[in-house]
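Here the complex is missing a single protein chain, while all its other protein chains stay put.
Showing subunit A:
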């Protein structure tokens, strides 16, 4: 029986000195669901992923993975693959050894490493660069390598923090399609952060727009898969998402302006 790896976040509060970044956030991601998270810069998206991945245990509220509670300070009760906003590779290890580093600490048996690496290196077009060091890779290649690393450990849940924002549109398109293929095959639960409304629409079952520490609005993308970039219905939803996003950003700005005025 497959385990349930849906995520349930309830009343999540996160404060940094002088500001409350998450203010009672409630969010659910179904098992195997692909949810995109959209929100103005600085609204707490990376902060949320850091909490969900167990990096930040200083919060209030509750987090469950498939009904299993996360204990602050402990490991999350699901295997997590995390694609950070920057590649975060170990510069003294070759591309392949960087992936090995993740595999060594995972529960994937050594006998399968070869096949897994072959597959994801080929998929991301990095096959010829396995022996390259990170400083010999372009920014986009480094980001693809960190995608290989996140996928190689066969996580139950995948967190992706603007993984494709530094890539050219052609590569990004290809990788989005590949990501959807992998997702369809493996049924992972994915939480994907982006600033790009159309990317969010193309990828997600649902787009959640954050603002001022909570959910501003959410939009289901009821367009059948496989989707086509140039699908008119998809474009229509994308426009709605885009409008909602701008609305959220403006609301956040107004709130900030009020905040600064009242604090004077």
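Definition applied: a contact is a pair of C-beta atoms (placed from the backbone, for glycine too) under 8 Å apart; a residue touches a chain by one contact, two chains touch by 3 or more; residues count from 1.
FYI, contacts and distances are computed from a predicted model.
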{"item": "Hidden subunit of the complex - UniProt protein name among \"ATP-binding cassette domain-containing protein\", \"Acetolactate synthase\", \"ABC transporter permease\" or \"Sulfate adenylyltransferase subunit 2\"", "value": "\"ABC transporter permease\""}
{"item": "Contact with the hidden chain (one of A:102, A:160, A:234 or A:252)", "value": "A:102"}
{"item": "Per the touch definition above, residue among A:88, A:112, A:225 or A:239 touching the missing chain", "value": "A:88"}
{"item": "Contact partner of the left-out chain, one of A:7, A:25 or A:80", "value": "A:80"}
{"item": "Touching residue (missing chain; options A:54, A:77 or A:163)", "value": "A:54"}
{"item": "Residue numbers in subunit A that touch the chain omitted from display", "value": "50, 53-55, 75, 80, 82, 84, 86, 88, 90-93, 101-102, 104-106, 133, 135-136, 149, 153"}
